[in-house]
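Presenting chain A:
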Amino acid sequence: MGNILETKDLTIRLGGHTAVDGVSIAIQEKHFKAIIGPNGAGKTTFFNLLSGQLSPTKGSIMLKGEDITSLSPTNRTRKGVGRSFQITNVFPNLTVLENVRLAVQSQAGIRYQMLRHFSRFDSVVKKAEDHLKLVLLDSKAGSLACNLSHGEKRKLEIAMLLALETEILLLDEPTAGMSVEEVPAIVEVIKNIKLRGERTIVLIEHKMDMIMELSDSIMVLFNGQLLADGPPDEIVKNETVQSAYLGGLYNEFTA
Partner candidate 1 sequence: MSSLLEVNQIETYIGQYHILQGVSFQAQKGEVTVLLGRNGAGKTTTLRSIMGMTPASKGEIKYKGVEISKLPTYKTSNLGIGFVPEDQGIFGELTVEENIKVAMKKVDDETNSRLEWILALFPDLKKFWKKPGGLLSGGQKQMLSIARAYVNENDLLLIDEPSKGLAPVIVEKVMESIQEMKKKTTIILVEQNFIMASAIGDKFFIIDDGRTVHSGEMKSLKEDEEMKRKYLGIA
Partner candidate 2 sequence: SDDASGDGKKEGGSKSKEPIKIGVLASLSGALESYGKQTKQGFELGLDYATDGKMEVDGRKIQVVYEDTETKPEVAVQKATKLLEEDNVDFLVGSSSSGDTLAVLPLAEEYEKVMIVEPAVADSITGSEFNKYIFRTARNSSQDAVAGAAAIAKKGVKIATLAPDYSFGRDGVAAFKEAAEKLGADVVLEEYADPAATDFTSNLQKIIDEKPDYLFVIWAGANSPWNQIADMKIQEKGIKISTGAPDIAALSTMEPLVGMEGFTVYYNDLPKNKINDWLVSEHKKRYNGEVPDLFTPGGMSAAIAIVDALKKTKGDADADKLIKTMEGMSFETPKGKMTFRKEDHQALQSMYAIKLEKKDGVPYPVPVLIRELTPEETAPPIRN
């Protein structure tokens, strides 16, 4: 299997601060990669570069060998790079179902259809409902997104990403603020996608147990730079990672 996503010397300076600094990685197709690193290490910024929200000062991004560095977020999504957001980013005054439906609509390529009524697109609604079930949010389908609790919004965020059915899924702290009770369910969802073996997944998380359980490899960002990239066991043993990122708490996880 080849590399689906590659970055070469990816660098971005934001207001004098080098948020991502010369990161070169290659992610294999169908691979599950986790990104960890201290707060402000540049993980989200790295995602923003991959998904096109930001464009790099230097370096390039290749999707299946094609240079996508200068493509807009829209076009990258269409080419198969989908993402969820760390700060919940939904359509506040639309219902939960409508939120997901938009993603399904985009996935189905229904974009400039102006003259047919929406209700004609049954399959779209059906699909949206399925995705909501997947993330345990079907009971809230009719609520406005702004009326959801924080954890519920996180689930909606994931449902919207899944609905895009992109080849690559970029997940930015999907379970932050989700209740202990429900994290396993979401982990399950992600795991199932992984097991189906159709998608490449990149995950940012601070929950080490989850990372250890899911990932094929972990890359560590530190001050914008790539500190390490390797299999999970190796990474957790890395001393810098232990002292500067994991700290003492980690022992409790593994214990």
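Candidates were picked such that all candidates are chains of the complex that A comes from, given by their letters.
Please note the rule applied: a residue touches a chain if its C-beta (ideal position, glycine included) is under 8 Å from a C-beta of that chain, and two chains touch if they have at least 3 such contacts; residues count from 1.
What you are looking at is a predicted structure, and each value in this text was computed from that prediction instead of being measured.
Picking from 1 or 2, the partner of chain A by touch in this complex is candidate 1. Across the complex, chain A meets candidate 1 through its residues 14-15, 17, 36-41, 43-45, 86-87, 147-152, 155, 173, 176-182, 184, 206, 208, 244-250, 252-253.
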